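Let me give you the structure first, and then I'll get to my questions.
Only a single protein chain was left out; the remaining protein chains are all shown in position.
A and B are the chain letters, set down in written order, and residue numbers restart from 1 in every chain.
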Amino acid sequence: MNGFRLQAERPPEPQPVKDGVVMRLEHIYEVDPAAMTVFEQQDLPVWDTLRIVASRWDHLAWMHDHFADRVISAEELEEDGAT
Amino acid sequence: MPDREQLQAEFVEEWRDNGYGCFSSGHKFCREVCPVMQVTRNENHTPTAFHANIVALEQGGLSIEDLAEDYIHCTMCGACELRCPNTLFTGDFYRHRTRTVDVVKAVRALLVQAGIEQPNWKRWVEATVDRKSEPVLDVPIEQERVAEWAAGLDLPVGGETILFCDCEAAFYRTSVPRATAMVLTAAGVEFGLMREQWCCGGPAAEMGYVDQARSFAEHNVADWRTVGARRIITLDPHDYITFTEDYPAYFGDDYDFEIVHITELVAELIADGRLALTVPVERTATYHDPCRLNKRKGIYESPRAILRAIPGLTFRDVDRVTQWSYCSGAGGGFAIERPDIAAEISRRRMARAAELDVDILISGCVWSERPLTARGEERDPAIEVRDLMELVAEAAGIDLGGVKG
Partner (left out) sequence: MTATALDDPVLEELRQILGGDHVLTSRTSRFNRTRVPAPFPVHRWSEYLPDVAVLPTSAEQIAEVVKLANRLRIPIVARAGGTGLADGAVPLRGGIVVDVKLMNRILDIDLVDRTVTVQPGINMLKLNEELKKHGVFYPDDPASYPCSLVGGRIGTSGWSLIGGRYGHTRDLVISMQLVLPTGDIIEVGDGGGRKIRKSSTGFQLKHLFMGHQGTLGICTEATLELVPRAEAEFAAFFGYPDFETAYRSTGALTKSGLATLAGVVLFDEQKVDYLRRDDEAYIPQPPELRSVIATAMYGTLDEVKPAARRLMRIARETGGDYLGDEVSQGDWASRHDRYATPLHGRLRDGTVVPMCWHCEDAAIVYSALPDVRREWHAIAERYIEGYGIFDDWGMFFYTNGPYKPWGDYLVEIDIGIWEQRLDDETWAAWVECKREIAEVSLRYGGSITACHGATRAGDVELVPLEMGGGFEVMKQIKRALDPNNIMNPGKYLLDQAYEDG
């Protein structure tokens, strides 16, 4: 298994996505660094970005469960038959 | 003695973005997950206040002396900075997240620099400098005894893989490193110990003693290089944090060690069939997510994979997000200066476990185990506290042959 190695935690270079938005890690949008001239970005290693994204999904699942026993999806409604 | 006004100006210059990032936000979702706030309900202790004070310093409303009392009140568990929407919802997008832990550390360092010290922290760090290990209470701490927990295990000194043994584990709860070492050996993992292990320096950094922390780090890294280490195994989350966050900040690109936390390694050994857990542990247990594994690093799956592999164990889990608001109170030097509040935090954590009708609370952090053990013993019926590795050793049929402490 691979533990933590500093060299592996450096984020890749940004690829443009659209105006003001870039992408370094797959499926994770980021602000175009060119827009961050007044408010500086932090040194955020890859593990930290991944932790934040995973935690966000965890939090959303928790919030659903906090309010109701089940979440109904539109997909499930269609599978049931008539819409 | 540096000029306080100058220190203050430099501090504000460095931290004002962090301050305004919170101050301008107004979301206060941090406070209900904060273990200290849950007990004191004192707005002075909120992450909101910790950041707002920076703005107040800038505006000239506060000065350094005003900060001394409030910033003691933090275990650096990381719940607030993770729950904060500026991290959780936009931290990855902007590459800018809330960093309450860093802010509190920086304020504590500022106070020390300004000559404002907390008496118990001062004594603690002085003793650590003197003995090279933390003055884990009631036990004689001497460098000569730092590896005594390994008596009879014939562990070599040095090698490519080093097992780093946390101070509380080395001197107090020695069953934890013994279990860890014997489990690794049983699984065929080769490793050695340091020539001269010093405290990782993390606690000194948390209490604001940056020079001392740095000197411990430099010694340890030099020792690792001397013994040819490429890979360091940590058995306590506090060390894992220190080696993956503090040490990179000190040494930059020169820092090329691989840091492996024990739960990740052991979960893999079990999955690969290199470690067989065959002895049933017929108990009913729940798991305490260590703050510094779950909240700070996002490591919550490997301990659970291990627990699910222990035969005979009835495991009543509490999900990792609910545990964002849990804490043992043992981190960040907090229990050293505010033992009464820390005791209430651990009492509440134990009460949560008791709600599940369990007879063991299993933890992944040796520092949490002393306060939680005490709280568990106060209950009727008592709830036992075990370390995850102690349980793994038991399920692997390993007799530790040592003393619990």
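Going forward, contacts are C-beta pairs under 8 Å (C-beta built on N, C-alpha and C of every residue); 3 or more make two chains touch, one makes a residue touch a chain.
Remember, predicted model here, so these are calculated numbers, not experimental data.
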Contact partner of the left-out chain, one of B:G21, B:P35 or B:G78: B:G21
Chain not shown: contacting residue from B:E5, B:D66, B:E190 or B:D357: B:D66
Residues in chain A touching the chain absent from view: 17-18, 20-21, 29, 31, 35-39, 59-61, 63-64, 66-75, 77, 80, 82-83
Absent-chain interface as seen on chain B, which is shown: 17, 20-21, 23-32, 41-44, 46, 48-49, 52-53, 55-56, 59, 61-62, 65-67, 69-70, 83, 85-86, 88-90, 93-94, 96, 322
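The working rule: only the chains that are shown with their structure count from here on.
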Chain A partner contacts - residues on chain B that touch it in the complex: 17, 21, 82-83, 87-89, 91-97, 99, 231, 243-244, 248, 253, 255-261, 264-265, 268, 297-298, 319-322
Contact set on chain A toward chain B in their complex: 1-7, 28-31, 33, 36, 39-42, 44, 47-56, 58-59, 61-62
